[in-house]
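Here the complex is missing one protein chain, while the rest keep their positions.
Read from first to last, the chains carry the letters A and B; within each, the first residue is number 1.
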Amino acid sequence: MRKSLVFGLFVLGCVLFLAALGATSHVRVSHFLAVSRDLGDITATLKLTDISFSDDARYTRNPSQADIFSAFQDYPGSIEHFPSGSVTPPPDFTSLGAAMKVRGQ
Amino acid sequence: MNETIIQTNELTKYYNKGKANEVLAVSGVSVGIRHGDFAVLKGPSGSGKTTMLSLLGCMTRPTSGSITLEGRDISHLPERFLTDIRRTTYGFIFQQFHLIQGMSVLQNVMLPLYPTDVDLPKLKKKAEGLLEGIGMMKRRDFPVQGLSGGEQQRTAIARALINDPEIVLADEPTAHLDTALSRDFMAIMKDLWEKGKTVIIASHDPIVFENEYAALVVEMRDGAVRNVTRK
Partner (left out) sequence: MSLNSHMNVLDFTLLSLLRRKFKNFGIVLVFTLIVFITGSILFLSYSFKREALLILKGSPELIVQRMSAGRQELIPVDRAKEISALPGVSGVEPRYWGYYYDLLVKANYTILASSGSLSAGNRLLQGRLPGPEEKGVAAVGRGVAKARFIDIGSTISLVSSAGDAMDFDVVGIFESDSELLTADLIVLGRPDVIRLFRMPPYMATDLAVTVRNETEAPVIAGKVRSRFPDTRPILRKEIIRTYDAVFGWRSGLILTLFAGALVAFIILAWDKATGLSAEEKKEIGILKAIGWETSDIIEMKFWEGLVISLSSFLLGIILAYVHVYFFGASVFAPALKGWSVIYPDFRLAPFIDPYQIAMLMALTVIPYIASTIIPSWKAAITDPDEVVRG
């Protein structure tokens, strides 16, 4: 078989495989969307604010909430950098119309 | 078959014109080559043979003067047409062979016609036919860098013939060969000539220009034509 054909088939195979992945993605996303209504219900009922993503330390469990050990103690969204504090200034939330001013009150 | 196929008129070529290292490689050459000629450009090293061949073969353009190929002035054609002429009319055998390293003999022979509409299996058959004709079939799938000088040259010959050229050009073909191989080469050229091809060879090797079928011998010196003999 000529080499250009082999390459063409390889590309076609990859594209078909990607299409198949896209199809499974569709199935799984619609499953998640179905589940997400129930997830939203849990969030609303228990008034949860955060995702159980990093349980390695208390201060990473609820990054949006201030806490004694919170990494985001002063400004939600500010990027803390061990061992000093932020390496960049926290984002400006005034665009959200937030009451809390971050830079130069 | 006595009409002229290539005619040059006051052909002149400068390298690096206008700079300190300006070289006048070919100066005012006017020669006519006929259909079915066996022509030899002879002369010492540096006399402008390669430059002449390169001009005749549409590899480079003259500084002044003109070349006509079958009555058509080709010295001012755009690049695309020159390529087309190289592909359809000429078969060039380079002094250094210039095979593509890492590819097999067969692939090298097929090379010139890849970018055309040709059917690869047909092209392959044709290439095999040419290799058969010059006794290279047993080396068909050898990578070219492993071949001997003579074998490399045969590969280069087969590659030059893949497009059925009307004109075969060869630059110093015997420079890297011993006497026996040089004679073999000339036998192949003679065979082509007998089949009606126009052969133009640049060489300062007597084996090439001292033979009965070299009808036209153009002697060059310092870029100019010294002497033209036609038998």
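The rule is short, and it goes like this: a contact is a pair of C-beta atoms (placed from the backbone, for glycine too) under 8 Å apart; a residue touches a chain by one contact, two chains touch by 3 or more.
Only a predicted model underlies this, so the values are computations on that prediction, with no experimental measurement involved.
**Student:** In the complete assembly, which of B:6, B:26, B:39 or B:53 touches the absent chain?
**Tutor:** B:53
**Student:** Out of B:102, B:129, B:146 or B:206, which is the one that touches the chain we can't see?
**Tutor:** With B:102, B:129, B:146 or B:206 as choices, the missing chain is touched by B:102.
**Student:** Spell out, residue by residue, where the missing chain touches subunit B.
**Tutor:** Counting only subunit B, the missing chain is touched by 50, 53-54, 57, 59-61, 79-80, 83-84, 86-88, 90, 92, 94-96, 98, 100-103, 107, 111-120, 159-160, 163, 171.
**Student:** What residue numbers in subunit A mark contact with the hidden partner chain?
**Tutor:** On the subunit A side, contact with the omitted chain comes from 2-7, 10-11, 14-15, 17-18, 21-22, 24-25, 28-29, 31-33, 35-36, 38-58, 60-68, 70, 72-73, 76-79, 91, 93, 96-100.
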